[in-house]
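A protein chain is absent from this complex, but the other protein chains hold their places.
Naming follows writing order (A and B), and every chain is counted from residue 1.
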Amino acid sequence: MDLFFSLTVNGLATGMLIFLLAAGLTLIFGLMDVLNFAHGGLFVWGAFSGVWVYDLTGSFWLGIVGAIITGLILGAIIEYLIIRPVYGNHVQQILITLGLMLVLSELIKVVFGPDQKAATAPEYLQGSFMVGDVILIKYRLFIILVGFIVFGVTSLILKRTRIGLIVRAGVMNKEMVQTLGVNIRLVFMLVFMVGAAMAALGGMLMAPYSGVIYAEMGLEFGILAFIVVVIGGMGSFSGSLLAAILVGLAQAYMAYYVPALSLAVNMLLMTVVLIFRPQGLFRVGVK
Amino acid sequence: MMSTLLELNNVQTHINQFHILHDISFEVPKGEVTVLLGRNGAGKTTTLRSIMGLNPPTEGTVSYKGQVINKWKPHMIARNGIGYVPEDQGIFGDLTVGENIRVAMQKEDETTTEHLEWVLELFPDLKKFWKKPGGQLSGGQKQMLAIARAYVNDNELLLIDEPSKGLAPIIVEKVMESILYMKEKTTIVLVEQNFMMASKIGDSFHIIDDGKTVHNGMMSDLKQDKNLMKKYLGIA
Partner (left out) sequence: MQQLRLNFEKSTWIYLVIASLLFILPFMMSGRSIMFLVMQIFIFGIFAMSYDLLLGYTGIVSFGHAMFFGIGAYSIAIVFDLNEPTMFYLIVGVLIAVLLAAIVSFVVGILTLRLKSHFYAMLTLALAGLFLVAAEKWRSVTGGADGFTISVPEFFKDRTNLYLVCLIVMVLFFFGLRRFTNSPLGRVLMAIRENEGRTESLGYKVLHYKVIVSVVSGVVASIAGVLYMLSLRFVDTSVFATEVTLDALLMTIIGGVGTLVGPIIGAALIEFAHHWLSDLSDVHWIFERWIILFGAVYILAVIFFPKGIAGTIQELYRKKRKKRQDNKEIKSEDKMAG
């Protein structure tokens, strides 16, 4: 029973990391019709730059801030230089963002060196609680908490603010939003930056969780995030949280019980969704 | 003398490799309803989209209040006081009626509030269903929402694309009535296939055929001219 419980906590934590990646992906896709294959690259950049700041200053929080700033800056540059010239051309977009993904991963090795880097949680997030005979690892709970906070704040912004309103409207009908006097290009850039920052945050949180970061993890997590976006429904923000948790849990249980199938089970999940509900499991009511 | 609010001069528009508009030229006098008539596929909708900057003209000029706007982005055109009601109404289905209108409100100043109040008086249904998702409204209500949304900013010109399309006759009557009210406040360019409606609301008309403005005049004269109607509109 406690094994099952700790696997569940594990799965939730992994799910939250994937969610941070998938949330940006799904928003960017929904609003801009761009499937950003380079999103995993932002995840790695967040991890490396965050850990670098963390090592330099000794402050985990400054590391997080560093990762977020890296995400925002990279997001702005990428949107402006790489994505903007190919808006509206799907094939070109797909091709270009994949190229970008590889460049971003390789640049990591140039900037931070080719070796993997170790990272540990700050002392106050190390260790665990005992609840009954269940061990709860602090850092995992922390990740889950951060995930829910990001979800909550973003949902609130989407629901309550004018910019959130515009983003939701833009997901449904970009053209109409423009004819109501909204500069959609600015909104695109903002959403891309925020999405990139979320991915970078996810990468930074990932570092002490797995203990080690390496350039290739961007593609690995990127694939999981794609699976999540397909399962959750492209463009659906809450769908991406639910699907991320689902994928995270499936991953955690399978990694323990049938390790060889842990990636396969998510692939299978995605395949089933693609066959029976290509619009995604949690997508309802949107034409 | 009536002043001209909007003027199109030899507007040509390509969409991808297709040459859709060949020569669209007309003037829209302030305070009037100008109707664009023509067969399906003649280029009426593209004309409105070209004015709005959604399919920017490749040749020719569009001037609005003396400024040449055909190189502007749609949002700049909108901010300068042109409201647009597309053929499919462009309602945000998941947003409530209130949110649909709030997206359109660029400012929350007195004029906008005034406009909002006036529009809600004109369309009491919108007030009633304020919290209902736009996607669940009836066709007529959607049309009213789209018109209200286009008007709520201090817009001096409304471009309305086939408001009667797909609506039951009794609803068409209602929509028509509301446009007649709007007419007192603002200038309108109307694309309309429903001749009864066009002739009741319109002051002047322009006929578009195969991407060209081929004929114009006063609406009251058109009603007499059976030949013209048959030739370009296919109505006898």
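The working rule: contacts are C-beta pairs under 8 Å (C-beta built on N, C-alpha and C of every residue); 3 or more make two chains touch, one makes a residue touch a chain.
Being a predicted model, the structure only gives us computed values, none of them experimental.
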Check your understanding: What are the shown chains in contact with the chain that isn't displayed?
Key -> A
Revision key, fill the gap. Touch assignment to the omitted chain, from A:19, A:112, A:151 or A:226, lands on A:226
Revision key, fill the gap. The one residue from A:56, A:186 or A:274 touching the chain left out of view is A:274
Review point. Which residue among A:35, A:121, A:204 or A:217 touches the omitted chain?
Key: A:35
Practice item. Identify the residues of chain A touching the omitted chain, counting contacts across the whole complex. Key: 35, 37, 82, 85-86, 90-92, 94-96, 98-100, 102-103, 105-107, 109-110, 219-220, 223, 226-227, 230, 260, 263-264, 267, 270-271, 274-275, 278
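Here is the rule we go by: only the chains that are shown with their structure count from here on.
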Study note, to complete from the structure: Whole-angstrom distance, CA centroid of chain A to CA centroid of chain B, is 42
**Study point:** Footprint of chain B on chain A - complex, ascending
**Key:** 162, 165-166, 168-169, 172-173, 175-185, 285-287
Point to revise | Residues of chain B defined as touching chain A within the complex | key: 52, 54, 73-75, 77-79, 84, 86, 90, 92-95, 99-100, 102-104, 106, 133, 135, 149, 153
